[in-house]
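Shown here: the complex without one of its protein chains, the others still in place.
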Amino acid sequence: MTYMKEIQKAVDDWAQTLETPYWQPLENLARLSEEVGELARELNIRFGAKKKKPKEEVGEIEDEMGDIIFTLACIANTLDLDLQKGFDHAMSKCYGRDKDLHEKK
Amino acid sequence: MTYMKEIQKAVDDWAQTLETPYWQPLENLARLSEEVGELARELNIRFGAKKKKPKEEVGEIEDEMGDIIFTLACIANTLDLDLQKGFDHAMSKCYGRDKDLHEKK
Amino acid sequence: MTYMKEIQKAVDDWAQTLETPYWQPLENLARLSEEVGELARELNIRFGAKKKKPKEEVGEIEDEMGDIIFTLACIANTLDLDLQKGFDHAMSKCYGRDKDLHEKK
Partner (left out) sequence: MTYMKEIQKAVDDWAQTLETPYWQPLENLARLSEEVGELARELNIRFGAKKKKPKEEVGEIEDEMGDIIFTLACIANTLDLDLQKGFDHAMSKCYGRDKDLHEKK
């Protein structure tokens, strides 16, 4: 499957229009922390204890997750890595190595 | 485009074989933090200051990113959200709202 | 030493004035992710690649770290844990188990 490759290509098509296509790995990692923090905030408002401040706008959980995927694609493109391969590995753990950690129907 | 929908479907095909297909949102968020931490560790060893301890195995950056995508798909599936829509929104910001934050060629 | 105990006490003195003194552990963890994300953002602006958007305010790195310490004190107070003991353990690793990971003068 090559779904994530298409995601990486969409990001690269845009990045190649820039003077400096990609940030350094630890810079992108910092951005990833920031995006995860924004997702955490939204999830804590919807499913946890956090209250909104008056007049405060709430972002979209979907969009915050989109930002995380975008950032992962940037990191993968910089390092010439294949997110599909990483995802396939995650799925293979579900069906293999870690399968007894989850109770079957 | 529907690339991320295929990713979400692959996760759901597996999750539906389980007694409890998905964790709660804040539980998945905790897992996301853990996976991001593992990616941070790998990137800091390769591109930063962190030294490996003797005999310590280093994971694969690609696999850590795969785990993050897997976790995002779990969150999206639980909440009936569409990661492709979130990603498309991230790309639209690149070409639109935030485009002047990046210097063009 | 009991420095961190004083920090935890300051937080508890305030928390005990509330109807519900503390959030649940995974709620506080979500808040921790959010605060770490805000620190990541500030550090990436000052020391990385991130540009501010026009008219955007930049927070204070010091304050973001203060929010993280506050959140840790909340978690520790909820679980009746001692942050000083945890910190002393971190220092003991520096002088002991991990000491060969760092090159001496």
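Lettered A, B and C in written order, each chain numbered from 1.
Everything below uses one rule, namely that a contact is a pair of C-beta atoms (placed from the backbone, for glycine too) under 8 Å apart; a residue touches a chain by one contact, two chains touch by 3 or more.
These numbers come from a predicted model, not from an experiment.
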Absent-chain contact - pick from A:I7, A:L29 or A:L43: A:L29
Absent-chain interface as seen on subunit C, which is shown: 1, 3-4, 6-7, 10-11, 14, 17-20, 24-26, 29, 32-33, 36, 39-40, 43-44, 46-48, 60-70, 72, 75-76, 79, 81-83, 85-91, 94-95, 102-105
In subunit A, positions touching the absent partner: 26-27, 29-30, 33, 51, 53, 98, 101
Touching residues on subunit B - with respect to the absent chain: 23-24, 26-27, 30-31, 33-38, 40-41, 43-44, 48-50
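Going forward, only the chains that are shown with their structure count from here on.
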Distance from the mean Cα position of subunit B to that of subunit A, given in whole angstrom: 4
Where subunit B touches two or more other chains at once, by residue number: 26, 29, 33
